[in-house]
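Below are the structure tokens for one structure; questions will follow.
Removed from the display is one protein chain of the complex; every other protein chain stays in position.
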């Protein structure tokens, strides 16, 4: 059994991770930590765990590294890079659900986030988008687990950029997210009456997932990709829909693009290409690790419009983290996260 | 492996059953049938099953009985009683998610529903409320799977009636249900804009779950129990909350009642008693087989107020149906339905 | 024009009051105050007022009393009773939307709330449930504007208690409220993801609206009425539904009770009795001053079940406050609050 530790277990992503690992047949939770709820019963913090006895421990990174085979970190940005050292990595594997080990370019990191405290280790980290970087993840000591918007956006556009089919500077990604993406932190903007029955764009042209998407799509394209990225908040708990626009370099048919998408995703269990004329909706992937992707070619504008849908807490966070763990430890990638999405839920 | 057939697989309860059985380690789905979608891919009807190949078959009861060890029926009332015969029961076990085999008194059935077409078999059927009737279910050929409101209401009140602690004619059950309880049938009243941002009571003092609750509570009490039952529709997908009121015959403390509830439920895995001062909320049981129950004693009125919460499609339908299958086939009762409820979802 | 001041204009109820008074043809807003947003543009706090220039002032009770004909107070309990003095009442009329001037019995107030700082003035205050106390309100200097749950509950049950038709100790009120009733204050429990897709009971047998309902129903009945009151939180913005149960003293028909309800409410513009077999739903009164009331007689239990529906911020707070102002100043009671409820909204 893989012994797992979870730092930051009382956020929504941390809690989803606790849930998935409790059901994982090859892993067991060794320790969960929480800054806000140290010493408290986990079932008091999350009564959905009412039948389970667990206590939120105080964090002790070194002790965790000693006891665990893998430590998951679900922390605000800037926190993980302070904790991970060469010494820690000698003892356990790290899967960081935060932003600290996602961007390969530290300058980009520091211009969008804050100071980075472990730049050497960042060089070693792999971007844990499993379907794209599977081979690079194997054997690695530290994984930067992708963001929710980014997972959905990159998977949706990867084949197009990889094959050089769209103009690199034409990409526009308009995303819609459920509210759980904002976490459990208390703020007026996330009160029920402020979110319900409304929709808004936020952090327009300035959201921190922008450079993450750009970096990965640039790697895929082999040249710089600069995007417009607009996140929106939708009155629902979970789910992300990415509506992606890109200008085709040449005139291509649906079938042409279908062949390209199948080249990359045909054998990917967790990526489900929708049939022609059918498009992803978040309800069909909610509470699962699936990413549904569909697209159409708009002949009038010679644009391709790609729709991607994931569950932000699952494939966009905890589920993919478990998928990364499975890869790191040589397990079947689907272990513990292979469930049909429930509906309606 | 238990071979299972599902009649009526394209309603919400039928679909939930398909999902649970697909993940069940000891069962496999032999056939699914649908009147409305015969011949169609299941994934076209429910795209959450996008990665799975299944086709909706035309129903053939005899063939199903031949091929299957158990047949689940998720049909409108009056349909199952036409299908189940002595001959069928010799070939397979039946778990009926509809109303036809729940009430033991056929007169009561016919006064609240319609003609009953297999009265002899009704006598043999057992009311499949697992925690109460476990021993009676074992070895039976046909199970009437309880209704959603009734599962929640009976479990909430059973210890009080069984022990004779409350006045039998004082019981009032005020329930709140998510919209999935109304099924996938198309009607103006269930349109998004008609349900969203509103709450209503319906079928006041006339809902068909009333006699089902009364019959079971009367059996528990050993004398007639006549209740007021008021269902309400709440703008959410899943979940039932039952707020139950009853006059205590004598003055009793919280501790007195706690002891009674623990006597019956302490060892029940799927029943979770909440701590004193903490009450069930549907979010903590959504998408699970758990029933959370909590209560308080109101000294001012000498009433006990009991709150119960379940997921109407899971413990209130498909989950309990699987639980009944597990009992019928001698499996661990939790097999295939033992999951921590996800949150937020 | 009536000059109005509003203390606490940045809560949900205060904001609703600002909106209604801005549209009132016989009133004008002289000053709005806010503790949290002193000096800030109101349109920055509530962008629905984006086209209107108003600034949140610092509160100065004496100055307000000088400048205004009427001062509305929308404050946490215990605050209004500190501000209202004989001197203030000589200068302006007071309509308090909080709890301080609702209960006539100061002992009851102090046992459910906190110390009361103006007991003499409390004696003078009138309970501003317009349809019941209209004549008493006229000419009064200070009005205790009823609570949201209480407005709905008392109006629903008043005729039955007034006429002595139900057992006084049998009354059970099970209410369902939208989230705006909890106000704009920030707390984890009111975050979108914590409220959405769930329903819960809270403050069971201990909510502060209990004594308010009991006092008014006791006055109506002419003898003590002790009730069970259970509020529930529903995932919607606005609206309260009260489901009320009471044992009939004698066997009475629907027509008997209909006659009683019409006796009291036939000419009440803002009370709409629903037709037989039709019951109130919050969507039909949302964003209006109407209270819809319907009922049925359950012959099986000899109970009457009454359903009442209001908008908690409108008839349950700001709308009724304006209605009280209209009465106090001799205007047509409907002035400024006579709108058809929008739907769907």
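Letters are used for the chains, namely A, B and C, taken in the order the chains are written, and counting of residues starts over at 1 for each.
Keep this in mind: contacts are C-beta pairs under 8 Å (C-beta built on N, C-alpha and C of every residue); 3 or more make two chains touch, one makes a residue touch a chain.
The shown structure was predicted, so the numbers you read here are calculated from the model rather than taken from an experiment.
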Quiz item: Hey, which of C:117, C:202, C:254 or C:339 is the one touching the hidden chain?
Solution: C:339
Practice problem: Taking the full complex into account, find the residue in A:194, A:212 or A:333 that is in contact with the omitted chain. | Solution: A:194
Quiz prompt | Identified contact with the non-displayed chain, of A:19, A:83, A:209 or A:238 | solution = A:238
Practice problem: Give the residue, chosen from A:22, A:55, A:108 or A:172, that touches the chain omitted from the document. | Solution: A:172
Exercise. State which residues belonging to subunit B touch the missing partner chain.
Key: 12, 179-180, 184, 186-188, 190-197, 235-237
Quiz item: If you put the missing chain back, which residues of subunit A would it touch?
Solution: 169, 172, 174, 176, 178, 193-194, 196-202, 204-205, 226-228, 230, 232, 234-239, 241, 243, 245, 279-283, 286, 296, 298, 300-301, 303, 305, 307, 344-345
Quiz item: Considering the entire assembly, which residues of subunit C contact the chain that has been omitted?
Solution: 12, 15-16, 19, 22-23, 46-52, 180, 197, 237-238, 269, 272, 274, 278, 281, 283-288, 290, 292, 339-345
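What we mean here is this: only the chains that are shown with their structure count from here on.
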Quiz item: Going by CA means, which chain is nearest the middle of everything shown?
Solution: B
Quiz item: Between subunit C and subunit A, is it the same set of residue numbers doing the touching on each side, over half shared, or a different set?
Solution: same
Self-check item: Contact pairs, highest-scoring chain pair
Solution: B-C
Self-check item: subunit A and subunit B: spacing of chain centres that average the CA atoms, whole Å
Solution: 36
Quiz item: Which whole number of Å gives the spacing of the CA centres of subunit A and subunit C?
Solution: 46
Exercise. Could you list which residues of subunit C touch at least two other chains?
Key: 193-194, 196-197, 235-237
